[in-house]
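For this depiction, one protein chain was excluded, whereas all remaining protein chains were kept in their positions.
Just so it is clear, A, B and C label the chains in written order, and each chain counts residues from 1 on its own.
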Amino acid sequence: MTQPKDFRTQGRAWLENNCPADMRSPLQTEADLCWGGRRFRFQSADQETWLRNMAEKGWTAPGWPREYGGGGLDQEHLKILQEEMHRIGARAPLYSFGISMIGPALLKYGSEKLKQQHLPPIVRGEIRWAQGYSEPNAGSDLASLQARLEDRGDHYVLNGSKIWTSYGDLGDWMFCLVRSDSEAPKHGGISLVLFDMATPGVSTRPIRLISGKSPFTETFFDNARVEKDQVVGELNNGWTVAKYLLTHEREMIGGSGLRPSGEEPLGRIAARVLGLESGQLANPMLRGDIARLEIDSEALGLTMQRARDEVKAGASLGATSSVFKYIGTELNMRRQELLMAIHGLASLDWSGPDSAAGRLPRAWLRSRGNSIEGGTSEIQLNIIAKHILGLP
Amino acid sequence: MTQPKDFRTQGRAWLENNCPADMRSPLQTEADLCWGGRRFRFQSADQETWLRNMAEKGWTAPGWPREYGGGGLDQEHLKILQEEMHRIGARAPLYSFGISMIGPALLKYGSEKLKQQHLPPIVRGEIRWAQGYSEPNAGSDLASLQARLEDRGDHYVLNGSKIWTSYGDLGDWMFCLVRSDSEAPKHGGISLVLFDMATPGVSTRPIRLISGKSPFTETFFDNARVEKDQVVGELNNGWTVAKYLLTHEREMIGGSGLRPSGEEPLGRIAARVLGLESGQLANPMLRGDIARLEIDSEALGLTMQRARDEVKAGASLGATSSVFKYIGTELNMRRQELLMAIHGLASLDWSGPDSAAGRLPRAWLRSRGNSIEGGTSEIQLNIIAKHILGLP
Amino acid sequence: MLQQSARDFLNRQAPVKHLRSLRDAGGSKGFSREVWAEMSALGWPAMAIPEEYDGLGFGFTGMGIVLQETGRTLTPCPLLSSAMMAAAAIVHAGDDAQKSTLLPGIASGEALVTLAFDEHTHHRPGQVAATAKRTAGGFCISGHKRFVLDGAMSDQLIVSARTDDRVPDGRGISLFIVPATASGITITPCQVLDTHVLADITLDDVRLPAAALLGAENEGLAILEYALDAGRIGQSAELLGVALEAFERSIAYLKERKQFGVPIGSFQALQHRAAVLFGELELCKSLVLNALHRLDSDANEIAATASMTKAKVVETASKATAEAIQWHGGIGMTDDFDIGFFYKRARILETMLGDRYFHLDRFARQHGY
Partner (left out) sequence: MLQQSARDFLNRQAPVKHLRSLRDAGGSKGFSREVWAEMSALGWPAMAIPEEYDGLGFGFTGMGIVLQETGRTLTPCPLLSSAMMAAAAIVHAGDDAQKSTLLPGIASGEALVTLAFDEHTHHRPGQVAATAKRTAGGFCISGHKRFVLDGAMSDQLIVSARTDDRVPDGRGISLFIVPATASGITITPCQVLDTHVLADITLDDVRLPAAALLGAENEGLAILEYALDAGRIGQSAELLGVALEAFERSIAYLKERKQFGVPIGSFQALQHRAAVLFGELELCKSLVLNALHRLDSDANEIAATASMTKAKVVETASKATAEAIQWHGGIGMTDDFDIGFFYKRARILETMLGDRYFHLDRFARQHGY
């Protein structure tokens, strides 16, 4: 591997040449996120170029092995790449549940065939993945699932439904937790299977949230065909894979507690919007809550970095992801509450010019789901109590 | 009964003539409290006079029936008396677990003999009562008690021990929860008995707290004799009496969340100690916490008044006492924390002149016990959840 | 009695699905004239208006009880803007002619009057840039008022404007009664979070007779603050209703919804949070009752009471409605389910007329620290 110092020099030069200028500005709206996939429409030629260039280097998934299209970088080189991207304010070229969730699970549990088949298209942003975990009425009790996988000799068929599929209407493939043995005890008899969402018998219906948006769907399976080689890990051993995948999801969600890159610190926003009086925020009672949030957010960032360093040194993330999930989502909710308070009456506007078409209140409402999705806060606290603290 | 208006006029005149001037100033230290009892030493002749005068009118227990020495006042007259005492800043003539705890239980459950025997000396402040409830290692699980009452024909004998007896070393009589039938289920077989603490076989040992003071004792029973007529209510039915008595204790403890009468409001103390800058507290971050505490404390006072009005209208206090106990003790702990912050470095002084011999930090440390004694906060929340909200 | 009859009426005629249907119909009305006519027939807008002006003379306590019930059903109506706040200003400071002209209409519900005072994105009633200049026949007002409650549906506006630049902040402000149809007025409705409609109002050389002045010249801020405090107390009553309803629905859900084979209400962690919240709501009930009584008995001392009450009720309602979503889980996040409307309504009520920070600060200042 290139020496770190050389890697930095070369990487910097490459980024300078290959990152379009427009891709070096902070994200303005959710529409600026590049999710890739068959149905994705690029917002601009620059957005597409940036994805292509990065995918070619394998830097959309820089830590994955080169044989599956990844960048093959170790922790030290990864950090350098992050720093250099941060230096020029480069946007992430691709947001992807393929990279953050199913990819790591395939790398750890998938057959060689599955890796070869799925990882390279993920790296290239060609296939967008949807998550099929929750079911209606199951809620936090994830393992009580009912979607049924039946063996039909040379293939399986799937019946049932899932709920809370993020952007299910835009997904190409789904990784889906199903019951493959209804006789087995609750946590046995579960499998993680993959299938194309264009398969006949798979359909979706959007769920409208209190924010007025529909980032989730329900997904229905009516005798949908699943190929036999699309089981991740062993049949009926999917709960293990699912739990591993959940730790990645939790850590990812926990990141919502950090200040979004490119966004002004809360205190500065408050000073700008509310004004100062003798150097202090004109709203003195708000100051303390803002300071506490900023400190906690900084502390979470330091803690996630520390955990990454420890993982690098051989520790397992495991239940710690529950700590990040819990704290990160609490912080994002507090942050959204404070943004509402900072913007005052303008924050109520559902459509007017002051609030950029209600972006602020919609983000505030959306954040309430943070402590529910990906395992409720209560579930995370249970996990911490049992698996970290060892309480009975 | 006297007309309210006349009662106010006559009461005011009587108080004017019978409340010594010294008894109209705020309490300075705990030593100013008049607890009465055989071992009590009056601080001053005025303190003794004030107790005698009030006891003669029955106004140490103004709501009790006149036949047992009480004042015989109804709610309306009680309120007038309170207002008139408040008007001249009169101290309470007597602090007494007899009045706040065992008295109401005797009035409701006691035999005529027990009422005649015990209530008048309580009104006169002649007998100081101690509470024998908690036992070592029982903690919140009050009903798991072990102190054993055995029938010896014409009397009982008691063996075992109690813990957390408030001022057990100064008590004259004890009301004591004991196991009278070891075969009965946990909440059955419990009795509430009364005995003189001078009875042979009863001894106490002080418990030193983190505040350095010893307001509690352990109490030991070694074949102590208990008379048969000193059972409150029926034998083995003491749990009912005990629970009734506890609601009174909880409401009393809840009162610790109110600003002590005669004490400055917290905000005013802070302004005096810390100073103001352009009309605001020089410590801007502390302001919010003080304001929240003052509001909560005011709200608790209004709520306790509302509950008293509802009890007057026929409602039962019951589980509501748990709300007061929980909130009141939380508020007192917050209040003590804020007092420490307001007094800054001076609050650390364990003995020096600035802190009046460590009064402030000792009160702060003592307050930590508020959420433990009289049933922990956790127990109160359980009671609210089950008995008020009806959660399963 | 009043409470029960209000509750029965609202559950029948304007439950939460009434709000939902208003929203789904779109438009800029914000409330239903039909429902308002029925409320008026029940005498609700007349409650706090003296009998001599065709009111019922019951005072604000009854109004608060009704507002608490509209909070439970989230029913949008101009009770707060017209029958409580505007009425309070007119009763408190109007002359006989103004009272006779305006109050009977407010009482019957046929006329709507609202206060137009905020000019910033934050509630700062003392910061007034709108001006009212003396003319031969009276005054000429220009300025820009924002976030006016029911501003698009009202017949009359009570507008704050600066009549004297030379006196320091807090004085030099006057109030004027302005017909919404007066020449020079432009009203732009703006829909907020939950379908309530606020208005942006510009006044461009609006000419008024001298009789339009409400109360003494330059002394309008005190009148305005009194009316706002009445409004804050009314809001607190409404918020209490919002919080209680969200809490009670959630407690019912905790008993019914099962997970891991048991009702989720059997989990002690949720039980304790529910119990703590119950206690906070008890405190809020007492504060609201107390504030309404004070408003009826001791009108000059209500500023500290209003801020104390609103600060506490807002924090509790915000907590209660957020917990309501959390306890409902995923379904609580969906638009199909009603609980999210409570969270939105609590936010609107918090933000208008000063949020928790505004009132904590005001409470502390009023107590000299």
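Criterion: contacts are C-beta pairs under 8 Å (C-beta built on N, C-alpha and C of every residue); 3 or more make two chains touch, one makes a residue touch a chain.
Keep in mind the model is a prediction, meaning the values are calculated, not measured.
The missing chain, though absent from the view, touches A, B, C when the full complex is examined.
Summary of contacts with the chain left out: across A:M1, A:L302 or A:A315, the touching residue is A:L302.
Among B:M1, B:A45, B:I88 or B:I210, only B:I210 touches the chain that is left out of the view.
One chain is missing from the display, and on chain A it is touched by residues 265, 267-268, 270-271, 276, 279-281, 287-288, 290-292, 294-296, 298-300, 302-303, 305-306, 320, 323, 326-327, 378, 380-382, 384-386, 388-392. Mapped onto chain B, contacts with the missing chain fall at residues 134, 139-141, 144, 163-164, 207-210, 212, 273-274, 283-286, 333, 337, 340-341, 343-352, 354, 361, 364-365, 368-369, 371-373, 376-378, 381. The missing chain lies against chain C, touching residues 267-269, 271-272.
Basically, only the chains that are shown with their structure count from here on.
Chain geometry summary: the mean Cα position of chain A and that of chain C are 41 Å apart.
Distance between chain B and chain C, defined via averaged C-alpha coordinates, is recorded as 42 Å.
Residues of chain B in contact with at least two other chains: 280, 287-288, 291.
In chain C, the residues touching two or more other chains are 270, 360-361, 364.
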